[in-house]
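Mind looking over this structure? Questions follow.
Note that one protein chain is taken out, while the other chains of the complex remain in position.
All chains are identified by letter, namely A, B and C, in their written order; residue positions are counted from 1 within each chain.
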Amino acid sequence: MHKGRVEAFSDGVIAIIITIMVLELRAPHEPTIAALWPLAPVFGSYVLSFIYVGIYWNNHHHMFQLVRRVNGAVLWANLHLLFWLSLVPFVTNWMGENHLESAPAAIYGFVLLMCAVAYLILARTLERCEGANSALAAAIGNDRKGKISILIYLAGMALAFVGPWFGIACYVLVALIWLVPDRRIERNLAAHHAAGDQSE
Amino acid sequence: MHKGRVEAFSDGVIAIIITIMVLELRAPHEPTIAALWPLAPVFGSYVLSFIYVGIYWNNHHHMFQLVRRVNGAVLWANLHLLFWLSLVPFVTNWMGENHLESAPAAIYGFVLLMCAVAYLILARTLERCEGANSALAAAIGNDRKGKISILIYLAGMALAFVGPWFGIACYVLVALIWLVPDRRIERNLAAHHAAGDQSE
Amino acid sequence: MHKGRVEAFSDGVIAIIITIMVLELRAPHEPTIAALWPLAPVFGSYVLSFIYVGIYWNNHHHMFQLVRRVNGAVLWANLHLLFWLSLVPFVTNWMGENHLESAPAAIYGFVLLMCAVAYLILARTLERCEGANSALAAAIGNDRKGKISILIYLAGMALAFVGPWFGIACYVLVALIWLVPDRRIERNLAAHHAAGDQSE
Partner (left out) sequence: MHKGRVEAFSDGVIAIIITIMVLELRAPHEPTIAALWPLAPVFGSYVLSFIYVGIYWNNHHHMFQLVRRVNGAVLWANLHLLFWLSLVPFVTNWMGENHLESAPAAIYGFVLLMCAVAYLILARTLERCEGANSALAAAIGNDRKGKISILIYLAGMALAFVGPWFGIACYVLVALIWLVPDRRIERNLAAHHAAGDQSE
């Protein structure tokens, strides 16, 4: 099976997720700059979620560069990731509307955690489909960054009950870790192309 | 006519259908975990519908792998399927909001039934376009799974009036039947490629 | 300039237009079959608009099959068509919510009229870009169907003030005229391919 439509469908779903979040940013009734202030928490949540969904799209894009074929298991692992990503607008809105209280901040972290777990499952499923000696398997390696992220999300969820800002600080930290694009795959992709050129 | 744009348009519509359902999952006003409980039926309906739309996308993807060309009849059979799929968010929302009453559960089954009928019509239209000896016709065969699903949907619609959970159990059963990817087509695709390789 | 991204962008916009209309089909609060009846006009408007947007997508798809390159003028003629199509959800909703009154029915016709005019402009712009001797110019010809549609829309808008149903009957008539796929282009495409095969 070709990977083209899986990429196209994922692009479509992620494009919608990243865009519909802005629908929750409702225009204030007063035509004054001051009327924008109460929107700050909703706007802040939107920015954080936009960056997170952007990170997932970037990493999805990087990972699928090394994929040569997909099977039924990959389709479902991919839909599973899209399911958790589709809940991001919901938790973003809940966290933003409540001016950053503990429970919404913890649940926001839970959805991020499940996205990370779903991404790990997708990576493993692709690895099984491509083979242990594939360029993809070499590029993913032991996935230290993914595992550390999961630990920080868990810490963030617990800390959200101490104070919501502690939780959010954890989520911002993970975003910063990932904002750097995945050099492993870019390096591997370059090495792979070089090897391919030599063997031709 | 090439199949590329039909696939792209279907991917777009299905991506939107699967994503806008989450807009009905409105953030509660209370910032407590307990405030999420009343959302359970809406969330459950969302999960079931997400799986159903995912199944349709997967099967659509599988089926179009074997398609080589499309004609005007295929375009309309495909739009007919997308029409019934587009009603899934509406019935999902109605069923979820009413904490699973009989009428919404039966109408939910009716929309699933019409999706299944529309999928059957699309398969037959593609078969006519491809020819009776095509790889697609061989892969679809007599489509036992599709016909059994229709019977279970009809049973589910009737049982929903006995108790809504009986109806929903039927719909979950059909989803489970289809969650297994369509081996017929994967097998056929493999056989087809093997045959193509030999003839080259 | 390649036509690929123009097709992809148009597919995206049309997919969203055809799907967001269903958001106006709000789930009734009562969990009874009877509670669906008041939705009949909204549902009917939705079905008519779905068919119309489907027709535009099909014809757009057919027309772009014969296009080899696009220029800046084509991009804007295409955006102009998408603009009028984007107003279809608005007029569909207005017509449906008001149980088919005169003014909404006439304005619905006006938007359909402007879509038809925009489609004509797009066809002429593509023709100028492709050249008078192109396969596209031959396929479009004098576009009798397009011109007749415009006359019927004008009649429908006037008749909507006599009685909304007269107007709607006109719009249904145009939809029926177009539901038959554009044989001119399919014939021409076949002829074109045959000619291309001979010249190779």
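Note that in this section a contact is a pair of C-beta atoms (placed from the backbone, for glycine too) under 8 Å apart; a residue touches a chain by one contact, two chains touch by 3 or more.
All figures in this text were calculated on a predicted structure; none of them were measured in a lab.
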item	value
Of A:16, A:79 or A:116, the residue in touch with the unshown chain	A:16
Interface with the unshown chain - residue positions in chain C	1-2, 5-6, 8-9, 12-13, 15-17, 20, 23, 71-73, 75-76, 79, 82-83, 86-87, 89-91, 93-94, 97-98, 101-104, 106-107
Touch residues of chain A, complete complex, unshown partner	7-8, 11-12, 14-16, 18-20, 22-23, 25, 27-29, 31-33, 35-36, 47, 50, 54, 57-58, 61-62, 64-65, 179, 181, 186, 189
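Keep this in mind: only the chains that are shown with their structure count from here on.
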item	value
Central subunit by CA centre of mass proxy	B
Chain B and chain C, separation of their C-alpha mean positions in angstrom	26
For chain B, residues contacting two or more additional chains	8, 12, 15-16, 20, 23
